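What follows is a single structure, written as structure tokens, with notes after it.
Note that one protein chain is taken out, while the other chains of the complex remain in position.
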Amino acid sequence: MKIAVYAEADKGSVTTETKELFALGGQLAGAYNGELQGIVLGSCCLAAGEQLIQLGAKTIYTVEHPLLDSFETRLYARALIALFQKHTTPDLLLFSHNQTGRDLVPFLAVQLKAGACLDCTDLTFNEKTGLFHGVHPFYGGNVVGLYTTNNKPQLFTMRKGGRDCTYQSVANNTEIIPVSIELNSTQILARVIKRTFAPPGEDKLEDASVIVSGGRGIGGTEGFALLRELAAALGGTVGASRSAVDAGWIEAERQIGLTGKFVNPDLYIAVGISGATQHMAGCSTAKTIIAVNRDPESPIFRRAHYGIIADYKNIIPLMIKKSQRQKC
Amino acid sequence: MRIVVCIKLVPDPEAPVSAFSIEEPEKVVIEDYVPWFFGPYDESAIEAALRLKEEYGGEVILLSLDPTDIGEKMVEAMATGADRSILVEDRNYDRTDSYGAARTLAAAIRKIGHVDLVLCGRQASDTDAGIVAPALAGFLDCASVAVVRSISNTNGSLVVEQQSGEGTRTLEVFLPAVLSVTSENYTLRYASLASIMEAAEKEVQVWEIPELLSENLTPGEKPYLRCLSAQIPDTGVECKIIDGDSEEAKVNNLFAELQRDRIL
Partner (left out) sequence: MLSRELFWGIQYGWLTYLLALLTLAVLAHLWRLKVKEWRNGKDEGADLDWRGKVCKTLGHLIGQRLLGEKKAVGIAHLLVFYGFVVLFIGTVLLMLDSHLDQHFLKGYIFVSYKLILNIFGLLALAGITGLIFRRYILMKAPGESDGQNFLTLVLPFLVLLTGFLVEGSRLAIAVEDNPGWQFWAFPVYPVVEFMRSTNLASLGWIHTLFWWVHMVLAFTMITALGWTNLSHILSVPLNLFYQAWQQPGRLREINLAEKDFGVSGLKDFTRTQLISVEACVNAGRCEMNCPAFNSNKPLSPRALMMAMKQYGDTESPLVGKQINEEALWACTTCGACQKKCPVLANPVEKIIDLRRYQVMALGSLPPGLQAPMLSLQKRGHPWSGANLSRLDWARGLDVPLAAKKKEFDVLFWVGCTGALVERNIKVSRTIVELLRHCRVDFAILGQEESCTCHMARRLGNEYLYQMNAKKNIARLQQYTFKTIITACPHCYHTLKNEYSLEQEGLQVVSHVVFFRDLIKRDLLQLKQNSGKKLTYHDPCYYGRINQIFDAPRELCTLVDGSLVEAAKSREEAFCCGGGGGGIWQDDKSGDRINELRVKQLLENNVERIATSCPFCMQMLESALSSVGRGEVVVRDVVELLMEQLKDR
């Protein structure tokens, strides 16, 4: 059984999400006697390939082509299909549920006449049927379902989940197989003109260990300045619920929730957030959740570990002072 | 520019967890009182289409499957400014089958013909899958960009801003294309009663599935993605409410607790 991981690298080094996928893939391969493979597309292939060996991959396919430098859905789908035609199709192919995963996987699934389940929190294997099952929450997180697909490869995109990445078994006789494919520039249907990154100093939410998050109760952009102060004092970063983003009080990159980022901090401070399922879905794996909310009956107090019932405008400045004193 | 917006009727995304129950291993039952309407991302897609039409001209067509009881909702959706709508009647419609939906939508779009742009919401509020838009592009073998937050037409080509992990990717997209839209910049405009009454006169075509069958469609084929079982998770947590005589006392007590529990 071949378990393949679609690996991604950022400026030559493998992303945390990819590492999580290898940890998961490695676990499954170990448990069910499978072979762990890695697939890398793009010109950063070689460096990435070396790193993947350390993550336990037995075979690594590197598909290098100048046109693959920039992600484009159909091009990448063509590349993978060509890869599977040259080399055997894996039984399982794992992706991260990120922009690539969302863009590429359903497109690829259809063109492979296979299926894909997106946004899975976990993966299991049914030995009787020989099929992998993905765990995917739906109805805004109110219901959790177990899904499977019919044909090979079985495609799943995995939600970033604070998975334990310490599992490693460096395989023997690892092979890096370069794959060359024909790609035509006329096949490109979309072209990246520009990339803008979040303002410097704003840590990536997915990697943050402390997050101070604001919701509908913040009331405006000034409130978020306060939250940023607290985040800075605690050595963390600021996040938001969809209400706050839609109201224009903070950039969309800060949105945490079902349709935003999934975060896994040690400490999550929810300020003026009601605790609706769609938001909690993004932060429920946090180790400690503290809620600050004016409404004593707010559902957030059923999802948090600690709570203060008060107006955040009075509480947060006090918390900032206290945190700053702690540091010294 | 001919724009088709694919919309799906879903149960109220704000339905409380008490409205859900599981019957048989994988059937999710929703209480009768829960209303059904087009999800927020579908509405964003409609708004995006309307704005493109306002700026660059063209036609906006609403496309939906599952015509049961959808007529009124379709009229309300058209009242915002769409030109016409098409309902595809499928007796075997399964709203949990995203790939099946994408396939049917692809056939319908081919039948409409000369479609420049297809817009969908980034995910449906019931499946939360995000499959239909890219899968649809896969069936149509055309450009696909998922989770787009703004669309404009600059110098004759379509420019979109896509939400990407660390920021924004701005892409030039060649038509025809399928885009899935997210809600930050697009809130569907309010349709007045007058415009709803007018929209009742707009064209609603109903197509039957047999019309759409082509060599790509193999009826009876098992769905690409199946739900095997479902459950309603228990998400309760014991919350410790920190009290105090003053707000300062509350904060002090909180920090004391956090230190005691070795969190800070």
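Letters A and B mark the chains as written, and numbering starts fresh at 1 in each.
Basically, a residue touches a chain if its C-beta (ideal position, glycine included) is under 8 Å from a C-beta of that chain, and two chains touch if they have at least 3 such contacts.
Everything numeric in this text was worked out from a predicted model, so none of it was measured.
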Residue among B:195, B:235 or B:253 that touches the chain left out of view
B:195
Quick one: which of B:19, B:159 or B:232 touches the chain that's been left out?
B:19
At which residues does chain B meet the chain that is not included here?
12, 14-16, 18-19, 31-33, 35, 37, 187, 189-195, 197
Spell out, residue by residue, where the missing chain touches chain A.
216, 243, 274, 276-277, 294-299, 311
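FYI, only the chains that are shown with their structure count from here on.
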Chain A residues touching chain B - in the complex, by the definition given at the top:
73-74, 77, 98-99, 102-111, 113-119, 133, 136-151, 188-198, 204, 206, 242, 245-246, 252-253, 258-259, 266-267, 276-278, 280, 284, 287-291, 301-310, 314-315, 318-319, 322, 326
Complex interface listing, chain B residues touching chain A
11, 13-15, 17, 20, 22, 26, 28, 41, 98-99, 102, 122-123, 125-135, 137-139, 141-147, 149, 159, 162-174, 177, 182-184, 187, 222-233, 235-242, 247-248, 250-252, 254-255, 257-258, 263-264
